[in-house]
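Only a single protein chain was left out; the remaining protein chains are all shown in position.
First chain written, first letter: the chains are A, B and C, and each begins at residue 1.
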Amino acid sequence: MRKAIFLIQSPDSKGILANVTGFFYGRGYNILRCQQHTDSFEKRFFMRIELDTDDMQTSRRALEEEFAALASELGLEWSCHWSDYRTRMAILVSKASHCLFDLLSRHLEGELDADIPLIISNHPDLEGVADQFRIPFYCFPMSEGKEKQEEKVKDILRRFDIDLVVLARYMQILSPSFTDEWQGRIINIHHAFLPAFQGANPYRRAYERGVKMIGATAHYASEDLDQGPIIEQDTIRVNHELTPEGLKEVGKDCEKRVLASAVKAHLEHRVIIYRNRTVVFSVER
Amino acid sequence: MRKAIFLIQSPDSKGILANVTGFFYGRGYNILRCQQHTDSFEKRFFMRIELDTDDMQTSRRALEEEFAALASELGLEWSCHWSDYRTRMAILVSKASHCLFDLLSRHLEGELDADIPLIISNHPDLEGVADQFRIPFYCFPMSEGKEKQEEKVKDILRRFDIDLVVLARYMQILSPSFTDEWQGRIINIHHAFLPAFQGANPYRRAYERGVKMIGATAHYASEDLDQGPIIEQDTIRVNHELTPEGLKEVGKDCEKRVLASAVKAHLEHRVIIYRNRTVVFSVER
Amino acid sequence: MRKAIFLIQSPDSKGILANVTGFFYGRGYNILRCQQHTDSFEKRFFMRIELDTDDMQTSRRALEEEFAALASELGLEWSCHWSDYRTRMAILVSKASHCLFDLLSRHLEGELDADIPLIISNHPDLEGVADQFRIPFYCFPMSEGKEKQEEKVKDILRRFDIDLVVLARYMQILSPSFTDEWQGRIINIHHAFLPAFQGANPYRRAYERGVKMIGATAHYASEDLDQGPIIEQDTIRVNHELTPEGLKEVGKDCEKRVLASAVKAHLEHRVIIYRNRTVVFSVER
Partner (left out) sequence: MRKAIFLIQSPDSKGILANVTGFFYGRGYNILRCQQHTDSFEKRFFMRIELDTDDMQTSRRALEEEFAALASELGLEWSCHWSDYRTRMAILVSKASHCLFDLLSRHLEGELDADIPLIISNHPDLEGVADQFRIPFYCFPMSEGKEKQEEKVKDILRRFDIDLVVLARYMQILSPSFTDEWQGRIINIHHAFLPAFQGANPYRRAYERGVKMIGATAHYASEDLDQGPIIEQDTIRVNHELTPEGLKEVGKDCEKRVLASAVKAHLEHRVIIYRNRTVVFSVER
């Protein structure tokens, strides 16, 4: 079934729900799923609506244009996504392989609705993993200078028509111009329960602070390191039996799970960003 | 704010959402929250809709009658609940006090939107707890015979105009005529992760089976013991260090949490029963 | 059964375990439970040993003196606790009642091996709860000045021979002289997953940061606010549906559970502090 997914947000006001559902119903669409959320604190309305478009009588462009008219009338910000378009996703890595293995296995399992045309790294170490999954691997070492390296990364992302960049333990900080250009389209995994232990060596610092749980956070990358909108987090119980190295080992599972879950939410068009927060609609399967 | 909450279910068909939201919007109601779920396996549609009725221009009865007409046209089963009516809830206990303490504390904390006009028991043991919270305590011992005892319980529930019966570790099996009369209005807590360890002594059996997690289940009581529709479940990790007695101790926290959560969902009109399953809508706070 | 519990720590070295167990075995004691931990990162050895002392042939003092000799030879820091001494625990509160209800209910349930001779507050609000559980309530308002108020608190703790102070959402910062005098004997509950959201209004800040989990932390109070050794932490999954107020409501359950668990670990002599971290030995029940 080909579907259209509309993501909508606006200041809260009466009647948006009835108007939007009426709009689609009046045009004969079957609404497969409709989720709304009103943030009563921010007075903001959020909505995700999924349509069956198999029998649509008009062009996609026409539907989008008609909806644009309604949206402009009601003051909605919105985007429309078509289920038969596969997101093109690039994975950036450095030396740690656990998140890469996890994403590639899930991809082969059919869990991720995306194409992965390439893997990019600043180190050659993970080329073997890319080979194993037959995905082209591009290595741009930092030796050529940070700026130049980043330019090459940007170029290749453009050349491959990439929609989404996943930083799967890529140990480089992106420049503001990069995060700016790719706003809302870069997902990073941080190996701590943000905002605790921002920055480097979170497991070591977790050990020193003597925490009884560790965590991981997947978020959209923003100019300020580890400050972007959070998509998903999880924690695991730990105890005094783990050294910093042990925490790092144990944390891997949490990182994999959290990153995969955030990537899925993005690929399934279930995330709306507002200010520095996200609405993540649940999934029906 | 006075609210009306409609709980709706029907076979899945096109346009219910647009029709229902249109119905309320057309009459000038502000829809505070609208949640739907389509069970694609059962082809069944579920909906919860919460209206601001502070400015309603008509009587409650009139609104319900008009909605009944729409419902009949669309083939909807439905119920309507008004937020200014406080559910009258009776708690039935035997000897274990942990769930009772928990419910009464939450009630005093304002977490449960209900009145608790009485506590009923088949043992005198917990009268002190009832006294502590100044709630009338009625003790109907089993010595007078199961049938007679149950009759007395039924009588007093009627006399106190009770809407919801909570079995907070009440160690008696109710007769089919009781569960029948009170269908969908008795919540029981079972001290195991159903359907594992139905029936008696679940902690002992959990120990013997050597499980690594134990759990608790809150469900509507039905004729068949521990077979009714599940509202909430949770589990806790355990290990070889716990004896049957230890599991029982550790399990208490899980039982309290699960029962309270199920009772809240019921009181907030977030549960719809279909066959032997429940749809439990999430809560915005 | 009367038991003795020895808590031991020392720099790691060969043979401590064999020497200590040999010491008790040689004197005819049955070792009920023996737990050790070597922190390979800090090169530090920790041990908890539980003895059956029902048939002891000597005085308690004699046993402690003999052990002191061994400890001095092996370079051990240690303490000894006798199971028939009930810890005297004071609870300090302000206005929030959920942790107080929880601790008092658990106390009545027999979960906490302690006497609670008094509750202290800087507000009169919770006197009713204290009355309900028939525990003397002392109110020392801040109006008389912070220093004077704290002096009164200290006095009464001394007068009642208190061993352990539990800050159950006591909204005052203790002076360094207080935390110093009571080092390792004050347990505080912080309503966030430390080190995230130290200080005031953690739920509001959690909302603003858009986290997907919230947590609670029980720790020994130290001079630096929210910096003391952590005993227990837990987290709960939240989502965009919760306002700051909603997070606060939902977080209560986590706070109660974490505080109770930390207090139990302390009362059962399962906690050893080293630097700013704790070893918390597990419990067999």
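Just so we're on the same page, contacts are C-beta pairs under 8 Å (C-beta built on N, C-alpha and C of every residue); 3 or more make two chains touch, one makes a residue touch a chain.
Everything quoted here is computed from the prediction, not taken from an experiment.
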item: Contact residue for the chain not shown (choose from A:3, A:27, A:81 or A:98); value: A:98
item: Those residues of chain B which, in the complete complex, touch the missing chain; value: 37, 39-41, 46, 193-197, 207-213, 215, 229-235, 239-241, 243-244, 276-280
item: Touching residues (missing chain, whole complex) on chain C; value: 14-15, 17-19, 21-22, 24-26, 30-38, 40, 284
item: Residues from chain A at the interface with the omitted partner, ascending; value: 97-98, 101-102, 105, 108-109, 111, 132-133, 241-243, 245-246, 249-250, 252-253, 257, 282-285
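To be clear about the criterion, only the chains that are shown with their structure count from here on.
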item: Reference chain A; chain at largest CA-centroid distance; value: C
item: Residues of chain B touching at least two other chains; value: 284
